[in-house]
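Note that one protein chain is taken out, while the other chains of the complex remain in position.
The chains carry the letters A, B and C, assigned in the order they are written, with residues numbered from 1 in each.
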């Protein structure tokens, strides 16, 4: 999945010309110019995210708001130009526009225009941070991608078990929260069932804000059960994921090593057909039948 | 265990007739009508749970209380009718009434009638949420059930280890809580031993509400020990469950898949020498060189 | 280790007589009277612990203090008599007195006498709860003991790794706490280095009381690092213990199952020497050389 996001190369224009040059510059990091472009892009993204963050801090906004707003406009203009250049250079416009990065690239510029109609929405610009995922391509961190691949696959493998677990936990917090609402009641802060369910989630996940704490003896006994439950059942997703990672890592082992564990003598080559992969106990080539 | 809950089919009436038709409609999801029934049921359950929740929120209750109360009465009436239809259609009334879902179905209607005598008990209607477990049958999520099966089995396998662990933790919090009561004393909020034990559970499970915090130097040192202990011993149930899940998942692997991972075609027998153990990509017997 | 605690039988008097009868009554649970004794003992321990707890609750103490104090005196008297009966009946007095349960039995009566000199120390009576560990013998939960054995062994195996880990964590919280003291300073509640170290432990173990929260930007950045660190390094003890439990459980597997995993055909018996344990690919007995 992760790989697919990055195989943007498949959208390369077929014919030579300025479109291909543009494509190479924007989408590929092999040429020096392509690399400069990517590094500049990443720096710009980080800068623009910092600007959005700073603009939300009162003490900074009150002094530098106009500078920050100008910077935001410039960044959005740059990203808009970049988006259109990307659209122009690719072979299939639709394919890029509906790809993971195509959508992120668009979402990274919309909030500025939206904020002219809907004040406050400019903070959604923070989604630009997702564009940083391109960093893996620039830094040629293909190894990191394959590690990410293993993690994603491991999570996929265990998705059914995790769904069952999440469904159970959700049922649990709804029932426990409602019980707590009946036990503690509104006079102790458990003012509604949704509020009590929020408390149950807070307690079961061991977050424990402490804005709402049971005060009756029965409520504290109940809370103790919830806490011990939360402390114990965290073992379940951990067990599931650990099992998946162990399985996946073994599956992702390089072929030579995996072969070795399969008791295959790699150095045995058939003199007749030249193929390898014979078992250590083989007397005849399994492909052509010649004596080894 | 999970499977058994769902094998309600074994309670099917033997003779044809309206009882069997009713049974098929209510208990089975194979026929189109049966499916419509189940989907409607699930939607009704979700709706009725939402109504109970909303009725507990002050701002909503003050305006819409009568509407919500009417809705609750209608839902309870529907579920009561449904419960009697279930009772009528099954072969063995007792068997259904004492089954997991039979009890849940009954508990899902009692609180409304009870609330006429005991105000406030209608919030227990939230137990209706458990009826949602039927969702697995409707959606034909048999795969999810077998995953749940593995989880339940893994927890069962490690139940003895978990009992020992829980017993140890309970002893620990009682002793630590009492020590803290002696150390901090009532002037710092540790007003009684049960209260201090509640604090110890809160701290050991890393929930940490913060409603009660040690202030003396000795108390803080003691609390540090409890926190580090809680942070470390969570590794024990995790280790136990991880081990069980790894064991169970290996045991639950279908035979074909287990064989496949060995990539050896066990059913291929050499006609010449009669030996097995050839790889799936073998054309010739590796022992005698004959064509397979 | 756990087993040893319970092998009190080795301290049985050699000669028949009233001492042996007394020993059987008190230390063994095989005879009906021995079982009655143990069940009564456990009930008494639970009751006496409950009395200590209740006596610490203000609202109860103010009304029933005299009843509770009387109950405490009676329980202590009973346990004192029991302690002397144990001392009398065993073969080696010293061996019992220095054993795990011998020390616990003594500690369970001392606080009452001590509280006459040192008011408040009677709450230490809560240590009586440890006497409940005898419950395993009474309930013949030998299986639970062997499970406990595996857990204890697994923890012992990983004790060196855990020592290294704890040493690292201690160094970490001392340095992080001191840094936070310098960053946040006394005006924000970080009034001393020990106080800041307590905060660092609270945060690293993800307990998070919230009685002390960084307010400066640098302090919050630092706290974020501590939290993410704590969130991640909990994986280390979990990994260590999981590994140990997997190892230990395999070592504790009954021989027949362990053999099976070793690819040994148990049903093959040598006709010549009658020994088993031959590999599945063996043609000749490995012990006597006869054809299988």
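As a working rule, contacts are C-beta pairs under 8 Å (C-beta built on N, C-alpha and C of every residue); 3 or more make two chains touch, one makes a residue touch a chain.
None of these values were measured; they are calculated from a predicted model.
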| item | value |
| --- | --- |
| From C:46, C:97 or C:174, residue that would touch the chain that is not displayed | C:174 |
| Residue among C:51, C:125 or C:234 that touches the chain left out of view | C:234 |
| Contact set of chain A toward the excluded chain (per top definition) | 49, 52-53, 56-58, 120-121, 123-124, 126-127, 129-130, 132-133, 143-144, 147-148, 150-151, 154-155, 162, 166, 169, 194-195, 197-198, 201-202, 204-211, 230, 234, 237-238, 240-246, 249 |
| Residue ranges of chain C at the interface with the undisplayed chain | 160-161, 163-165, 171, 174-175, 178, 181-182, 186, 191-194, 203, 206-210, 213, 217, 220, 223-224, 227-228, 230-232, 234-236, 238-240, 242-243, 246, 262, 277-279, 281-291 |
| Where the missing chain touches chain B, by residue | 206-210, 238, 242 |
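Everything below uses one rule, namely that only the chains that are shown with their structure count from here on.
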| item | value |
| --- | --- |
| Same or different residue numbers at the chain B/chain C copy interface, by half rule | different |
| Inter-centroid spacing, chain C versus chain A (mean Cα positions, whole Å) | 41 |
| Separation of mean Cα positions, chain C and chain B [Å, integer] | 29 |
| Touching two or more other chains - residues of chain C | 206-210, 238, 242 |
